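Heads up, one of the protein chains got dropped from this complex, but the rest are sitting where they should.
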Amino acid sequence: MNIEKLKSAHKLLSEYKYELGKLEKGYTNRTLYINVSDNTIKEKSVTQLMKDKFIGGKGFGLYYLWNAVTPETKWNDPENEIVIGSGPIGGITQYPGAGKSLVCSLSPLTGMPMDSNVGGYFGPLLKFSGFDALELQGKADKDVIIFIDGNKGTITIEEAPEEAADSHVLGEQLTEMYAENEEDKRNISVVSAGSAANHAYMGLLNFTFYDVRRKQIRLKQAGRGGIGTVFRDKHIKALVVRFAGVKGNLNNPDDQGKINRTGIKLHKEIHDYDAQQCKMRQVGTANIIEVMDQYDLLPTHNYKFGSHLDTFKISSKVFTGMITQNTPDGCWYGCSLSCAKAVDHFELKTGPYKGQKVIVDGPEYENAAGLGSNCGIFDPHAVLELNFYCDTYAIDTISYGTTTAFVMECYENGIINKEITGGLELHFGNADASLEMLHQMSRGEGFGRLVGLGIRNLKRIFAEQYGADPVFLNDIGMEQKGLEFSEYMPKESLAQQGGYGLTNKGPQHDEAWLIFMDMVNNQIPTFEDKAEALHYFPMFRTWFGLNGLCKLPWNDIVPAGNKHTDEPAKIPEHVQNYVDIFNGVTGNNIDKEQLIVQSERVYNFQRIFNIRMGFGKRIHDAIPYRAMGPVTVEEYLSRAERYDGQLKELVGFNPEGKTTEEKIAAMRAYREDQYQKLTDAVYKRRGWTMDGVPTIEHLKSIGMDLPEVLEVVKKHL
Amino acid sequence: MIKLNNRDFEWEEGLTVQELLNKKSYTYPKLIIKINNVLVSSEEYVSTIIRDGDDVKVIHLLAGG
Partner (left out) sequence: MKVLKRKPELCIACHACESACSNTWFKEDNIEKSCIKIKEEEKGNVIVSCTQCGECISVCQVEAITRDKNGIVRINKKACVGCFMCVGFCPELAMFMNDEYIEPFKCVSCGQCVKQCPTGAIYIEEV
């Protein structure tokens, strides 16, 4: 790797100098705006309104995006923005999970605002360099790199023609290039996409952090919704930030001691209980693979089933054996939960890097389920290889897994064949075919290129060009709002169907994960109970994204006294921790109810943003029937006892003597009706009309009655 | 018959908490178990006998990624 040669090919397009500034109670009070069309670089002030109404992170991202686009703006128009920001709490080092960046943009998959959260050091280092957020607008002629030196106070836009396209190489090159020496590498974070983001709509962004103990870069992904595709469409090759001098007090918080004590309390809890609870430090999120299987919740064969006899081959135990790290590590300083896992010296068997030994950042639960079981692939090496290539090519593993599962079911049903796939035998379980399809996506060739457009586009193409039945495709294509479902089986939990369907950005479980509360625990039996959960949890979880926080330390570790509390599912002690650290940083004095209102403002703003873009209504909250119940005879028969029992007990339909088709139809009528009733209850609880539009009265009550917001809403009431 | 998470569940003489968990394949590690609203600690799963008519709650604390 000749870094000097790469660097000498750079052409400086623009340079900007700025005053370093100082953080005050979690805010720099300034954001950075860069337009790569004309190489404008400027600073903007953070207003009190922004802080009051939008807090930071995803709130700032959505606010800037709203101001940047019109209802007609498409994802690949130059005025579309990518906004990256941390949040007021982001960058503290004492409380686990405080290093998240939130990324917002109009999505190529949904046409609406997308938000995705990601670890790695970029967000905090950007903040310590002087900016609460970064707006990227415009479209460059040729590939550029943007470099922010947070110690020198300089920002440059450089043409960068020769660096590698794929993230695991590019991240390494740029860390080497911009670090002043080995010791300085920890002060660099790189944001980049990869070769497949040039072609696919499901492109992601990789954020690096330098792993001091391995002496190598690690990649964390802003995976959902194709923001990496927007990044490449803007011809941005990478963002690089450098900031040396991270300490525990750079946020200049109002009450450092309070934050320290709250953090130490959680560190101690994790030390004492993680090994018995989730094993995040040993295994990471993969700990639930076999749990999901045992509860019939692990999606297999495109969400037809919830378990598989071969799951043991990709269980957490198998992956634990492959994780070679000797010490747990987190994606930001101070994360003692340390879910970040890696497989070292992993020898690739396919593709352009075949034979090389690489680090695979994973396996995460979503990857094992999406790339593995949902595609009928139970080969751990294949799962890791797919994981590696998705990451470095910049492909969202969730969209890739769910789309591949869909394509495989289409293949097995004869909707597409070898002629159409260019020879790929895409039956369930064919790992080689999945890998080859992924390599095609990277090259922008063949069937892989098509698959990269995502399920919504594929449904249209298969129907239009290959005569497929659009009704069947809509039933089995696990996307909503254009976004592919994440990897949990929602069929037996109505509340989780709502947790996927009644969301802002599409079916991602970051708003609410209620399957156990609903299906197993039976804690939220009525529509009103479910609606309350589908109000509280999405609002509570939205708050992490406003502040630069990770969700995992909230409930993937549980304090000893939790079972004695009134509402153990909320982890009340940890909610109070968040109230304390927010107040400790910002000097505000909110309580747990005001915390929810902070989220409600942004949540409703995002809903109205969707409406402004022509979406965001009841019709857009419908979900495919595969998410709700058995579409096919095969599915029904696989759980016939369960379904027959439900027909008798819940539906009042006697299954005896009926054909499977009749039973499927009766079940479907019932479940679809249940979803509609749930939708009614949730809209009511959220203060929306029955068409899903937030009412003016509600917006006033939560303080989100900005004139531009009301103007949009009025047209739809 | 007992209530398990507010649903009917077949009872048998001598049924322990651990046997109930085995029957239901409740393998998840973060559980809160209450019998008639009294907590049962994990050390007591094997020795605690469920009586006919008991109201048993096996609450899984999992809220996803």
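Labels A and B are assigned to the chains in the order they are written; within every chain, residues are numbered from 1.
Heads up, the rule we're going with is that a contact is a pair of C-beta atoms (placed from the backbone, for glycine too) under 8 Å apart; a residue touches a chain by one contact, two chains touch by 3 or more.
All figures in this text were calculated on a predicted structure; none of them were measured in a lab.
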Next on the checklist: Can you list the shown chains that the omitted chain is in contact with?
Outcome noted: A
Checklist entry - So which of A:233, A:293 or A:329 would be touching the chain we can't see? => result A:329
Item to check | Touching residue (missing chain; options A:248, A:572 or A:687) | outcome: A:248
Item to check | Residue among A:82, A:222 or A:270 that touches the chain left out of view | outcome: A:270
Item to check | Touching residue (missing chain; options A:168, A:186 or A:237) | outcome: A:186
Item to check | Residues of subunit A in contact with the chain not shown | outcome: 93-94, 186, 212-213, 246-249, 256-257, 260-261, 263-271, 326-327, 329-330, 333-334, 336
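Going forward, only the chains that are shown with their structure count from here on.
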Checklist outcome for this item: Between subunit A and subunit B, the Cα-mean centres are separated in Å by 35
Checklist entry - Mind pulling up the subunit B residues that touch subunit A in the complex? => result 5-7, 25-30, 32, 39, 57-65
Checklist entry - So in the complex, which bits of subunit A are touching subunit B? => result 276-278, 285, 288, 290-291, 294-295, 364-366, 486, 488, 509-510, 513-517, 520-523, 525, 537, 551-552, 555, 558, 562-564, 568-569
